[in-house]
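One chain of protein is taken out of this complex; the other chains stay put.
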Amino acid sequence: MQTFSSKIRVSYSDTDQMGFVHHSNYLKYYETGRWNLFRQLGMPYKRIEQEGFLLPVVDVQIQYLKPAFYDEVLTIETSLIQFKGVKLAVGFKLFNEDHELINTATIILAFISKHSRKPCKPPTALVKLYKEHLQTDLQIV
Amino acid sequence: MQTFSSKIRVSYSDTDQMGFVHHSNYLKYYETGRWNLFRQLGMPYKRIEQEGFLLPVVDVQIQYLKPAFYDEVLTIETSLIQFKGVKLAVGFKLFNEDHELINTATIILAFISKHSRKPCKPPTALVKLYKEHLQTDLQIV
Amino acid sequence: MQTFSSKIRVSYSDTDQMGFVHHSNYLKYYETGRWNLFRQLGMPYKRIEQEGFLLPVVDVQIQYLKPAFYDEVLTIETSLIQFKGVKLAVGFKLFNEDHELINTATIILAFISKHSRKPCKPPTALVKLYKEHLQTDLQIV
Partner (left out) sequence: MQTFSSKIRVSYSDTDQMGFVHHSNYLKYYETGRWNLFRQLGMPYKRIEQEGFLLPVVDVQIQYLKPAFYDEVLTIETSLIQFKGVKLAVGFKLFNEDHELINTATIILAFISKHSRKPCKPPTALVKLYKEHLQTDLQIV
């Protein structure tokens, strides 16, 4: 399984009065990570919406191992784990500037039709693109 | 000019590492204040959107006088200042639990059509409702 | 196990362009839910910090069953599942105005010392308070 790496810098507004990044913001970082990956693969999430799909989150598992701090440049490693029916599972690892693993997550998204708001198969072009570009052990079940 | 009073409690996620409420969150508090006022008047903002209007913010002026802190219950005083053409000006005062004025703002919103995304006159029912309910010096220019 | 119920209203800023509440905001709702419960029990989280403790989140599991929408009044059911060593597990169920279960979560928090930033036992008064007030099957392991 290939992983895609991207970086984000922690904003001041991401911190809370503990002096840590507030735990809700990791979901925003991971969202940035996966859309960076989609863009890299030639299928920006914006285009997926333009083609009539939405891809909401349906399941989240996060482990907070160490805190993140203001102004740190964090590295997000994003891996496509599995396409299965209408669902896409994505794995994330987050590293700080000292290369310490500070957070891990698995997030499952589901394709729905923008118009019917019902679950639907992912765009064929997208699945094809992933298979070609990744040449990985990505499972299309 | 009548003012409408509502309360919000500061969330932990609203704070930043200074230990204060992050300055961007006051805009969320004032948004809550004005939609509370609209709801009170019998015209929830939700219905305004359902009837085909949007009411984006076009101008903001905020003075930060004192910080706000986690868990404080803040009082938002909201006043409709003026309807003028497609625009609505709203004034805000924010008080802490010691009744100290900690923040003031004037926010201007503009009615636009949900479909054309162009400026448009506010819903007649809304203007009428305000005039009746407020019986104030609200200016409809 | 007793559950504690509290309500929040979905803010406009909580929505995203799908028209749903953005998935990161559920963590804010659940934070509100558990601090409402702590306040109800006579030990506001604010006091816990004042007494030298912090209670960061270390593990999150969320299932998104149905979307939430702007202006809905959601009911958060919060249950203390387990105190174990330095950790506290809390369960959440979120219901919409039609009494539909739209989201569930289990969140684990860990007590750390505000000064050393190291894990530490929870305040004795807090554990005692929970046992007295809840008279539940809350497990103190």
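So that you can tell them apart, the chains are marked A, B and C in the order they are listed, and the count of residues begins at 1 in each.
The definition used in the following text is that a contact is a pair of C-beta atoms (placed from the backbone, for glycine too) under 8 Å apart; a residue touches a chain by one contact, two chains touch by 3 or more.
Keep in mind that what you see is a predicted model, and the values were worked out from it rather than measured.
Undergrad: One chain is left out of this view; which of B:L41, B:V58 or B:L129 touches it in the full complex?
TA: Within the whole complex, the residue contacting the unshown chain is B:V58.
Undergrad: Spell out the interface residues on subunit C facing the chain that's missing from view.
TA: Spelled out for subunit C, the touching residues are 12-13, 15-19, 22, 24, 70.
Undergrad: Please give every residue of subunit A in contact with the chain that is not shown.
TA: Spelled out for subunit A, the touching residues are 11-13, 27-28, 31-32, 35, 44-46, 70-71.
Undergrad: In the complete complex, which positions of subunit B touch the hidden chain?
TA: The list for subunit B reads 17-18, 20, 23-25, 27-28, 31, 49, 54, 56-64, 67.
The rule is short, and it goes like this: only the chains that are shown with their structure count from here on.
Undergrad: Report the chain whose CA-based centre is farthest from the CA-based centre of subunit A.
TA: B
Undergrad: Please decide if copies subunit B and subunit C contact each other with the same set of residue positions, more than half shared, or with different positions, and reply same or different.
TA: At the contact between subunit B and subunit C, which are copies of one sequence, the residues are largely the same (over half shared).
Undergrad: Most central chain by CA mean?
TA: Closest to the centre of all protein C-alpha atoms: chain C.
Undergrad: Please work out the Cα centroid separation of subunit A and subunit C, and write it as a whole number of Å.
TA: Roughly 25 Å, centre to centre.
Undergrad: In whole angstrom, how far does the Cα centroid of subunit A sit from the Cα centroid of subunit B?
TA: About 35 Å, centre to centre.
Undergrad: Centre to centre, by mean C-alpha position, how many angstrom separate subunit B and subunit C?
TA: 29
Undergrad: Name the residues of subunit B that each touch 2 or more other chains.
TA: In subunit B, the residues touching two or more other chains are 12-13, 70.
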